[in-house]
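Following this message is one structure expressed as structure tokens.
Only one protein chain is missing; all other protein chains are in place.
Coming up: chain A.
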Amino acid sequence: KKCDQILYHLSYYSALVLCVDVGFSMSNSGPGQEPPFEQAKKVIQKFVKRQVFAENKDELGLVLFGSDATKNNLAKDGQYQNIYVHRNLMIPDFGLLEEIQNDIHPGGQQGDWLDALVVCMDLLQNETLGKKYDRLNIAVLTDLDSPVSPDQLDIITGNLKRAGITLQFFLPFPMDTDEAGGGDVGGSGPPHGGKGLSREQQQGLDLVKQVMMSLDEEDGLDEVQTFSDAIEKLSVFKHVEKRPMAWPCTLTIGSCLTIKIVGYKAVCEERPRKSWSVVDAQTHQKEDVKRDVVYCVDDDEETEVPKDDTIQGFRYGSDIVPFSKVDQEQMKYKTDGKSFAVLGFAKQSLVINRHHFMGNQILKVFAPKDDEHAGVALSALIRALDELKMVAVVRYVYARNGNPQVGAAFPCIKEKYECLMYVQLPFMEDLRQYTFPSLENNKKYTPSENQLSVVDSLIDSMMLVEENEDGEKKDLFKVNHIPNPQYQRLFQCLHHRALNPSAPLPPVEPWLITALQRPQAVAARSRAPLENMKKLFPLKEVVKKKELKTSKELSTEQLFGNREVYRTAVWKQGGLQNSGLVTGRTGFQILNIIVTSLSHIINAILRD
């Protein structure tokens, strides 16, 4: 058993218990307000949904208190009553989501949240026994509106500390509520509906503060949040943070100067980890669908040939060159290992042609964590480059036989750290140096002074960075704070479909739509300048007659001039079978071409 753990438990995870108050007070709310129970349910739903889709292996338990039923290890002799362990530690799944949606209802009892906390601790300790976790955490969701017996408080906090369990509280009201209502509520204020808190709630809040402060004097109170804050934060689907992959290498300048470095991807397009698989429409089984690839000779019969009778080749312009994998491997360009070799240093102004940045990532390059000498050496390079406004042009190879890149390493000095920032630069073959007709030197397009000044007022009205009285700059639209809408939408739909398999997909969530739009203040400010723009810049859509003609030309030409399309077309008519080759829209385009050209031909015949 021991051996198992050493071998298998190489990576660590967290264990978390959601401790939810379902007692009767949770159902009470002021007129027009959502009962705390419903809010708490939303919080845990959103949280569990996030965990399920993140598939991040954190284990989750669910404990209810204030429930009618009692089920827990400590319930004995009338103690720890109305506390119900709904789920032991497990990786959350859709079952749990469904249970939360359907099976969890408000109870009619009052629960002691401190007792519930003890049950949660017991559960965590028992179930994590002998396993290794990064973090143990209990999240309590309650309105604190039930009497508790605080005599065991010190023992409880002591145990939490010893076990390394962290604690979070989610409440229906902000923590400073009592100060506003506290004075006049006195001893017997209205427990609900009004702003003030009940005596139990005040006492509870004091206890919460006490517990949290004793666990973490500085930041403990940050872990007490309101339901509505939590709902807002949890609405955003978050990818599991991947542990950044370190890329250790050495930076070389000539043959004798080397500095040990470690590179990390700092900016890179995040992609969903899963792709869609094709399943049979009836059975929903992936195994029922088989993809089959056949090869056929380019003759009229399209004779199929077995795969073994094919060899690999490449086009070299009009030539076709047989070139086996073995030969290709042997003759190809080879690199002997990773590299971050300086080719020379160049002026930043020559390299910062933003539009010449290539590749799909930004790499940040540091010295290794424990190597202060490398740190000093790299720091000297970073600072020298920064002061001279220069960059290092480097040859970058990720790994043995990886494709070499030429890129620029920019100096980057921040308050907390300094590093080199590497970006790939283009090869000659990558550039398309198009020339475009001149705009400003063309009299037809030269804007008048009036037109320029209205553009100016538009820019003024639509500035997204504002300065307030204190000279602080505020950015109204930070793209790097917006979660990728594609994934928000994807997971919203996946979640919906998982729980409602036959219902149509829901509309995009309103907060997401708003996040992608021009900020309201800017939209309002820009209305007048935009109206002026409209008056001064006449825009007229050109209705194209030519387009019709070209499509007619094209259709016949493509049909009869290009054998390949023609063949596809014929074979398409044979029953739309070969879906792999002609996909979706392309197929329809071809079909359209056929239909239009056939009608042209028929018309022509009729006319004759």
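Going forward, a contact is a pair of C-beta atoms (placed from the backbone, for glycine too) under 8 Å apart; a residue touches a chain by one contact, two chains touch by 3 or more; residues count from 1.
Note that contacts and distances are computed from a predicted model.
*Asks:* As a check of understanding, state which of "3-methyl-2-oxobutanoate dehydrogenase (2-methylpropanoyl-transferring)", "Translation initiation factor eIF2B subunit delta", "Dynein light chain roadblock" or "DNA helicase" is the UniProt name of the chain not shown.
*Replies:* "DNA helicase"
*Asks:* With the full complex in mind, choose from A:57, A:233 or A:400 the residue touching the hidden chain.
*Replies:* A:57
*Asks:* Which residue from A:35, A:150 or A:404 sits in contact with the chain not drawn here?
*Replies:* Checking the options A:35, A:150 or A:404, the one contacting the hidden chain is A:404.
*Asks:* Identify the residue among A:75, A:90 or A:153 that touches the chain left out of the display.
*Replies:* Checking each option in A:75, A:90 or A:153, the one touching the absent chain turns out to be A:90.
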